[in-house]
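Note that this complex is displayed minus one protein chain, with the remaining chains in position.
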Amino acid sequence: MNIDKWLVRKDSLEKLFDILKQNSKTIYAPATKNGKVSFIETDSFSGITTDYIQTTQSSKEIVFPRTEKILDYTKNRDGMSVKGIDLKDIPEIILWGVRPCDAMGIDGLSAIFNWDYKDEIYNNRLSRVTVLGFSCSKSDEYCFCTSAGGGPGNNAGSDILFTQLGTDGDYLAEVLTEKGSAVVLLASGLFEKAGEIKKEQFLAEVPVRFNKEEIRKKLENSFESELWIEHSLRCLGCGACAYVCPTCACFDIQDEAHGKAGTRVRCWDSCGFSLFTLHTSGHNPRELQSQRWRQRIMHKFSYMPDRLSVYGCTGCGRCSRACPVDMNILEHLISIQEVIV
Amino acid sequence: MTDNLYMPYLMKIEKVTYEAPGVKTFMLKFINEEDQNRFTFKAGQFGEYSVYGVGESTFCIASSPTRKGYIECTFRQTGKVTNALSGCEEGSIIGFRGPYGNTFPIDEWKGKNLLFIAGGIALPPMRCVIWNALDQRDNFKEITIIYGARTVNDLVYKHELLDWERRKDIKLVTTVDPGGESPDWKGEIGFVPTIVEKIAPSSKNSIAIVCGPPVMIKYTFPVLTKLGFQDENIYTTLENRMKCGFGKCGRCNVGKYYVCKDGPVFTLSQLKELPDEY
Amino acid sequence: MVDFEPKIVAFVCNWCTYAGADLTGTSRIKYASNVRIVRFPCTGRIDYMLLLKAFAEGADGIIVSGCHPNDCHYTSGNFHARRRWIMFRSLCDFMGIDTRRIKFSWVSAAEGAKWADIVNTIVASIRELGPYEDYKKVVKKPVKEVSNG
Partner (left out) sequence: MDDLRKRAKELLESSTVKVVIGYEQGTANKTRALFVEKPEDAVKLIFDSYCVQNLAVYVTKREIRDKGKMAIAATLPVLRSIIQLASESQVNDNNLLVLGITPESKLVEFSNLAEVETFVHQYQIEIDAHNKEILDKLDKMTPAERWKFWIDELTPCFKCYACRAACPMCYCHRCTVDFNQPQWIPVPSHELGNLEWHIMRAVHLTGRCVDCDACYNACPLGIPLNLLTKKMVEEAKVHFGGYQPAIKGEHLMSTYKPDDKENFIQ
């Protein structure tokens, strides 16, 4: 796949933003609120936060919103009229400043949402999103993208990947998809031919901490291991890790009625909650927190690779950052690699 | 099926039959004619039945695929949706999404004896297979049905049990748990596993299909193995909490198998491979 | 808002206020018909969640009324209720819920006139305040197409 590489001057980034804005595109970019950086609809280039390692939440919210209407119904005298979501209403969105680990997460989501049955709502949202990725020049002890098959400069999932050449240098723009070239066409003046540029030297240093194939093999016969109990003693069973994760796609379907009409809504859910698998009879196949923590790891590092040939983890480390009790997934994966034989 | 996976068919409730305390059977017809003609399913598949404004609930399609023009479902009133469902009368509109899941491999059973073992409210998934087999009766040799419930009143499809009893080409054994019998009860008395042991159907060239509460299944499998049934000839269905029904919402998995996609029908040999998580 | 007819929900206790309202009726005292009365065995049974649900389903004003202290049929129901109302009302005020739209009162079985007066005053004041747009806006926006991060 030959990626055409362009050079974008440092100060023409703002011009690119304005051109996109003029073309009435909705732009979501990282902005700070309550001391946390999240993707917020932004109108001005100056509103974008730049010195951060990672947003608190992944960009999953844009293609798989936390709450999403899937149908409307109205009861009338002679029956019921039910209307599905009008896929054309889904807005065009530019996702500005997506880290490679988020962009890579989209592959995990797409694998689930297109396993046999095609989820048109998700596919339509994704088709209307243009992902402008920004490589990482900094990382911290939570990041392990290189162990999860990605990297600070990985271009999977991005339509254009910008890599800043040096602290305030110009940007190397790798255009990867038609959506990417559409943006280049829109602002062709800003994209200059780029010579041979070695971007690796400007990327963050992320050491490889484990081998995911090895972990996958070890997980196959570790279902009864004591490790799950030991690791999950301090887990409190909240949903923070699942909701900040770029590849967690589990959802719940709820109905909301207001008088004669109402909606059916799809909203995020987490395997960390005991309600997730509770039967009406009271029986719960996953009663203990250790069983639920095991499900989280097994799904991402064993079931998804087996069934969908894609790992359910991009190594962003968000779940460890967001966890109230410091359940560090990297630490647990390393101990699985060392302890389970 | 429109491109929106989550959009149910609109179904009208044609007939409501009261089966047992808290258990009802709905006969459902598609409101939209083409959906009716285009709709096909196989024995063992399930669907999501929705009451708008309340939610969706998962149970099998209880009518046989050989009977066209309608589908039936039987449910017990336990949760939020089933309570709302049992409040619906004939003529009201509900939603149905499906068919989902895999099927009983009836075609492979041609020329074999069939042993159906059901407990309590688990007769519906079996009834679908039984009628499917009975509608092609000569494909199969001996058909034995062992069906038990807690009390006489809890037996579902009472009228059909009578039909099956009168038929000469089926052996029907109904039982009730000890203490559940009524004075004029002529059937067996005892738990289903003990009755299976007593009847001791031969395992030569035969398939066993077992559905029922987990405790009944747990005690019936060893009996069948003792009678010589091979693990791959014993079929059962698994029940897990479900929301989507097509492998997306991520909650019905047992190990790496999804009950909504790889099930609900499993053989005992498959069950033995599954981790203890159901 | 000339033709705005406020929707008022009244949560009342069965032994005093409901009987009082009944007395209002039998003694032919006219009062605004905007109020929808929900009867409870005691004010102690009136849950704060019901008030929120009333606003969520479109109420513009709420009356919560029961027996005077020491008159409670169950001796302490209204005392417990009073303490809950004090704390819940402070929480609502802190969160910006318009407490002018929630009226708490004691109406005994003999105070038919007082009941009519309470209903009329609250209907008049809510008619002047207008529909509870803020809450309705939150309810109408159940699902943001794409909510921000």
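For the reader, a short list of remarks on this structure follows.
Order of writing sets the chain letters: A, B and C. Residues in each chain are counted from 1.
Assume a residue touches a chain if its C-beta (ideal position, glycine included) is under 8 Å from a C-beta of that chain, and two chains touch if they have at least 3 such contacts.
Just so you know, these numbers come straight off a predicted model, no measurement behind them.
Just so you know, the chain we are not showing touches A, B, C across the whole complex.
Interface note: of A:48, A:240 or A:298, the residue touching the hidden chain in the full complex is A:240. Listed here are the chain C residues that touch the chain not shown: 48-49, 52, 56, 69-70, 76, 79-80, 82-99, 103-106, 118, 134, 138-139, 141-144, 147-149. As for the chain not pictured, it touches chain A at residues 33-36, 38, 56-57, 66-67, 140-142, 229, 232-234, 236-240, 242-244, 252, 254, 256, 265, 267-268, 270, 273, 275, 288-290, 320, 322, 324-326, 328, 331. Chain B meets the missing chain through residues 55, 79-80, 83.
Note that only the chains that are shown with their structure count from here on.
One simple way to say how far apart two chains are is to compare their mean CA positions; for chain B and chain C this gives 50 Å.
The mean-CA centres of chain A and chain B are about 40 angstrom from one another, to the nearest whole unit. Touching two or more other chains at once is no residue of chain C. The residues of chain B never reach two or more other chains; the list is empty. Across the complex, chain A is touched by residues 2-8, 10, 31, 50, 52-56, 78-79, 82, 93, 95, 214, 239-241, 243-244, 246-251, 253-256, 261, 275-278 of chain B. Residues 70-71, 73, 75, 79-80, 82, 84-85, 87, 112-113, 115-121, 223, 249-257, 262, 264, 266, 269, 271, 276-281, 283, 285-286, 291, 295, 298-299, 302-303, 306-307 of chain A are the ones touching chain B in the complex.
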